[in-house]
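Structure first, then comments.
Missing here: one protein chain of the complex. Every other protein chain is in place.
Letters are used for the chains, namely A, B and C, taken in the order the chains are written, and counting of residues starts over at 1 for each.
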């Protein structure tokens, strides 16, 4: 791998980036964000099923001028970094091959997010690269920024954990959380591009529903992070699908070890996120349109009469909830400014 | 008032019904449902602002052939019953006048829902007909059916309490509920017809957001009914507006006095709602399309690993959440079959 | 086949109807309409891919309580009529088998719509039952009502021809049409249930586009009918897909042999459609919401300053544009009132 920071090529100081799995919603956005990025160069966007198709044919609103190709793991020379947008389970072997070739990897799948192997196996089955299990840094930037600088493998969090944990972190860090029920809502881009009766326009318009009510894979990820922050607490998590494309809301009902009024909660949140480039603590409830196609997370917190709190976080599920945060982390890995290419 | 049940006119056994406030979403639907009803006759549909306009001009999808007129409280002879679809606070004086003329009244506003006068004043201000406060039967049919038969004034519940209380009643009746957090979602018909930047199509499409996060008027109504059922418990309630027209989901996180597994919960719910014509306990999560333009309430309940339950209820907010339930109650008041005109 | 009209069984005077291809949008609606119909009995709803699945699982908003089964052409005894909702080309052999068994057939495909074999082959390829080609009555009820009474095979028109020809018939019948350009728009139910990137909610929301601009199969069908009505004229036809579920608008720019003002046009149209149970000539432009989930066709016509006319027709593409009209025709075939089960 070229040592980007030590010796940029004159005339092309950009890191050379591969996006694997660029035909899906998050992979295509990752390719587009790399394409637009002033310090990154998109050298390949791969897809098994759509090789030979220009990316802009699949996603007419994107500007990246690149044809999808098949991934060739034997020809990685000159690649500095890769963003891998494969399904859970399928990502690990490719990530391992890329790392073996010295390529920095931002993985968008769940394969390197969990720290407990048994939990991984329960929810996802056998791991595809056990030698690397636990080797990734969890890419929730606002929590792990120091470890992300210079990291070589980053596991970008799921969209639901990103919103939920950002909504709860100020409470969890103080050990205040004693119980959480999360009602999360997401647009159909979170369901993936794979066509399905459920997300046919005719089925989804004028509709909304909860799904995976008996256990969503993102719940253990949320619990893992709340424990890491200092509040081991049971989490109830219910996701809903909404009739919109991009956008996600996490409405978090928090039981607290001690009551806090709205002003105290607001002060706690504003203090925690002061200086964060992508997190805004609002003085009114957030909405999805305001964060659409941005890497921002809009947070609002209020107190309940009976002593609890309700915290809301709104993100674009494929930006801050996937590819935007992936690029945010890649910036840190490469020693660039965290916001580069994202504002 | 004609004594409908004792002496129906030969040739017109239908009750003669007035709908007051028929230009709004719920009033217009009430007029339409009366129009279609085989045992009711729509004799007037009133509106101050739209008098002179055919109802079908405002709502082209409705079939009722009637022109909106101004309400004349001096000419109520021959009117058997009225459905009043006025704003909260404005309904009470009209309801009082109708009752004074011997007209049976189904009120769709909040004016007669609460049983505690101080609570009413806190949320809605001074009451417009204090002599009648508390005189209405709360029109959540599945809970108050016996009192509704032959009632003369019925206060139809709000859409959020209808869904939430139906979702929680089987637990509340057993005294099992020790805490509830409700994440409710509703389409823009619930916001009312009054135009507003928020519900302009351009503002609402691809959007969703929580609102009234510091206290929604429907929360005390939910608490009142849970107390009445036997579970005095604090309620946290957060409504969200969704980019769809008709439909409402109440996702209720319930803390329980004793753990129940999914089978026990399902058995409890199926037992409670067996025989109910409009409530279906599903074996999978509900969705809004399935209840749209029906008077049905679809319920699903599941257990959480840590001992709590999550109960879901889906309704059409202007049918079972307002006018459909209003007609359901009017059927009972008139001694008709509860489902008449609604299936 | 039971002779329905001569000797209805006491206790079950209903015709026994099979719906073949009931898992798609139009087939499922056909099954639902038969289910609700007071004089029809749904005895089977078939699907190859979804056999074993209850219809209501695929379409939760439908009420029909029936499990999809595989079609068995060897067991048709007791079946009076069938509605066939197969893809173009695939329908013909099944239709032939049903006819051979004496079953009345309403075909929703294009296989029996065209009267010219060469035109059929150009657009659809080889015909699957050439012995029956031309044997069907074209099921645009308002034009062919007399032939439809007692017909044994009816080819239900495509949704675009239904709207376009109804919009233009009063002009065409008088020989007034000298040229037509049709801009048609349709919701995603017209695209079919077969999942596809194009109709993924994330692709379709906030989108709209023309398609099949180099020739849509429905154009020759429209031309055939205009010729039959007396106005052989070139037709330009452009369909667009809109971000909605059910609904279709045909906006028809007509050049006229002689200028007619708006009053004359309106009088012509009102005269032509007087007494039609499902066609309404409006005094203002139609909209899709007003016809949604109805068998109605709403028409409006106006004059252009330079001598032409613009005629609009709005229908629900899977009701009047397919299954609703199919049942309308089946009513006529069975000697029932044309509107039965549809209002």
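Convention: contacts are C-beta pairs under 8 Å (C-beta built on N, C-alpha and C of every residue); 3 or more make two chains touch, one makes a residue touch a chain.
Bear in mind the structure is a predicted one, so any value in this text is a computation, not a measurement.
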>> Please identify which residue in B:196, B:261, B:305 or B:337 touches the non-displayed chain.
In response: B:196
> Looking at the whole complex, which of C:251, C:295 or C:325 touches the chain that is not displayed?
Replying inline: C:251
> Of the residues A:287, A:302 or A:323, which one touches the chain left out of the display?
Replying inline: A:287
> Residues of chain B in contact with the chain that isn't shown?
Replying inline: 25, 58, 187-189, 193, 195-197, 199-202, 204-206, 243-246
>> Suppose we count only contacts with the excluded chain; which residues of chain C make the list?
In response: 181, 183, 185, 187, 203, 205-211, 213-215, 234, 236, 238, 240, 242-247, 249, 251, 253, 262, 285-289, 292, 300, 302, 304-306, 308, 310, 312, 314
>> Tell me which stretches of chain A touch the chain missing from the display.
In response: 60-61, 205-206, 287, 289-290, 292
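Following the convention adopted for this analysis, only the chains that are shown with their structure count from here on.
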> Same or different for chain A and chain B, when you check if over half of the residue numbers at their contact belong to both copies?
Replying inline: same
> Which two chains are joined by the greatest number of C-beta pairs in contact?
Replying inline: A-B
>> Multi-chain contacts only, two chains or more: what residues does chain C have there?
In response: 205-206
